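The complex appears here without one of its protein chains, the remainder shown in place.
Per-chain numbering from 1; labels A and B assigned in written order.
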Amino acid sequence: MMSENLLDIKNLRLSFFTPAGEVKALNDVSIKLEEGDVLGIVGESGSGKSVTAYSVMGLTAYPGRIVDGTIDFNGHKINDMSENDMRKIRGNEVSIIFQDPMTSLNPVYTIGNQIMEVILLHTNKTKKEATERAIELLRLVGINEPEKRLKQYPHELSGGMRQRVMIAIALACEPKLLIADEPTTALDVTIQAQILELMIELKNKIGMSIIMITHDLGIVANMCKKIAVMYAGKIVEYGSTDEIFYNPRHEYTKGLLRSIPKLTEKEHKKLVPIEGTPVDMLNPPAGCPFAPRCENCMKICMKQMPDYTVVTEGHYSACWLLQKEAVMQGGGRS
Amino acid sequence: MLKYVIKRVLLSIVTLWLVSTITFTLMYLVPGGPFLSEKAPSAATLKAMNAKYGLDQPKIVQYKNYMVKAFFQGDLGPSLKQRGRTVNQIISRGFPVSARIGGLAILIALLIGIPLGSIAALNRGKWIDNVIIVFSTFGIAVPSFVVSVVLMVVLSVKLDLLPTYGLATPLHYIMPVLALSFYPASYISRLMRSSMLEVLGQDYMRTAKAKGLTQYVILFKHALRNAILPVVTYLGPLLAYTLTGSFIVEKIFTIPGLGSAFISSITDRDYPLIMGTTIFLAALIIVMNMLVDIAYKVIDPRIKLK
Partner (left out) sequence: MIDMKKPLSMQLDVSDFLPAGKEERQSLVVMRQSVSFWKDGLRRFRKNNIAMVSLAVIILVLIFAFIVPSFYPYTYEQQIRGSENLAPMQYSQQEIGLKAQGESVFPHFMGTDSLGRDTMIRLMMGSRVSLLVGIVASLMVLLIGSIYGAIAGYFGGKTDMIMMRVVDIIYTVPDILVIILLMVTLKFPLVNLANNMPGFDWINRIGVGLICIFIVFALLYWVGMARIVRSQILTLKEQEFVTAAKALGASNGRIIGKHLLTNCMGTLIVTTTLQIPSSIFTESFLSFIGIGVAAPMPSLGSMASQAIGGITSYPYRLLAPAIMISLIILSFNLIGDGLRDAFDPKLKN
């Protein structure tokens, strides 16, 4: 099926050129997204998940630069576009909500001002129409007394409400793609659930795609159809939610799943963390980046980066273990 | 908000009262008195002066008289050395001059400091940032009398471009105002730079960019409004600096402002003038500080409703 992909990232390499050296943040990342998809990108801090998402919007912070690869979004060639053209699609065709709602809103301007700002920027609405739209959006995200809220300042709202405002701002121009960068990490657990529910509800109403970035597997289980597991700037495993959860084929993914405490476990069972520390991205190793922390590490894992192996249709993983059988049997199918 | 204003006003009144009382105590209650420390006048002269200036009354009465006159009638008494003139007259003659120079200096300091600091922050690490940092680091290290004198030597004595003393023409204003604004311009520039750098690293700046706003809007609407807050806080001390800095500038450029009158009153031992000027300047500083603090609370909505 060759439907027009909403988002097509091909072999993206991105590095930060710092005084200390070149930090290779993304090493050959590829992602495809169709309209209506909900993709979860899972990984720990420094894995490159946020960097990937930001690059779609051209928000890569200085001194970062795309070194290789292409990004196609909604018919635009992102990596070729001028800053001027990028501005037209930011907040308009693709939006993003950030992790910390406390600091993501400008403290000296009212909520209304900040919502209407993006409406007036990308549409031809009059101020009055924009105000009405802002009220409508606030209602949509579940904020009561929207007229009153318009005049309030960010510090007058709770964390959950602020995040709803961020969602309202993000959805104001009905984008095709919403990127959510750990939207609930800074919130209480109960609020977390509400926000996630809201996002699913809105996605169904408006019909947009979502990329959900998180380190929390629990969230992706509920929301996402597909999951990409990232480690050290690479996608190490990719597949549908069911496949990832019930048939994980990368040691890192397995480690992540193991470390989730389960209610059904017997008491006194120890928590199982993944040993070791994350990779130094200034000097990434030649082989698989997860090697030092992998229980089943083999000699080849330290020497060479594994290629992707297809597990089932739409599910692949980059791990030498999957090649082991084939090679042990002397060059069988791969 | 009202509660805060009232609290501030009360605090200012207390401070002003404290300063005037300290001043009075020092001036009049220290043994030796204003007249005795000079060559001892004859007994008759002493008696006459005491009577005229009310110095033969008990100290408490003197204190009460002075305070009442000063604060409720605005009368700061007669000058001791400049016969025939009251302190009020001297102040009202000298202050407008000082205010003009000081006001211009503050204006220039803001007009130079804020843009320079912002430019430095936006171009962090590049050559223009380094130039501005060097310039402003020098600026806060060089005392104002050094700047004044260097300016005078170079522009007036050697190159004969500008007049040396007095305030006859607009040209006369250039050097004193420049000399006075040198330090604050550098300080504000450094302050603005670090403030702007901090603001630029904030999350809401990322949000602004993610909305697709232009650089212009991001800078002037979102960044500046936040970055300028510390500069507003600095306005109070800035004023105090300008007032005291004017002493030096007026002395060097021979400007008949309040500053030079004050300096002369010190050397002349004209106690009522010293006292009156001190109280006047103190009141000015205290009131301006209070206004700036209140203004800050108004501008920053986070604090408004505390």
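By definition in this document, a residue touches a chain if its C-beta (ideal position, glycine included) is under 8 Å from a C-beta of that chain, and two chains touch if they have at least 3 such contacts.
Every value quoted in this text rests on a predicted model; they were computed, and no experiment measured them.
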Residue of B:M1, B:V150 or B:V298 touching the missing chain in the full complex: B:V150
Which residue of B:M67, B:L224 or B:A240 touches the chain not shown here: B:A240
Touch criterion as defined above, residue of B:V14, B:V68 or B:L171 at the omitted chain: B:V14
Residues of chain A (touch criterion as defined above) contacting the omitted chain: 30, 32, 238, 276-277, 280, 283, 285, 291-294, 296-303, 307-308, 310, 314, 316, 320, 323-324, 326-328, 330-331, 334
Absent-chain interface as seen on chain B, which is shown: 11-12, 14-15, 18-19, 22-23, 26-27, 30-32, 37, 124, 137-138, 140-146, 149-150, 152-153, 157, 197, 240, 244, 247-248, 251-252, 263, 266-267, 269, 271, 274, 278, 281-282, 285-286, 289
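Heads up, the rule we're going with is that only the chains that are shown with their structure count from here on.
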Of all residues in chain B, those that touch chain A in their complex: 202-204, 206-214, 222, 225-226, 299-302, 305
Chain A to chain B touching residues, read off their complex: 57, 59, 86-92, 95-96, 98, 100, 103-109, 117-118, 121-122, 153, 155-156, 166, 169
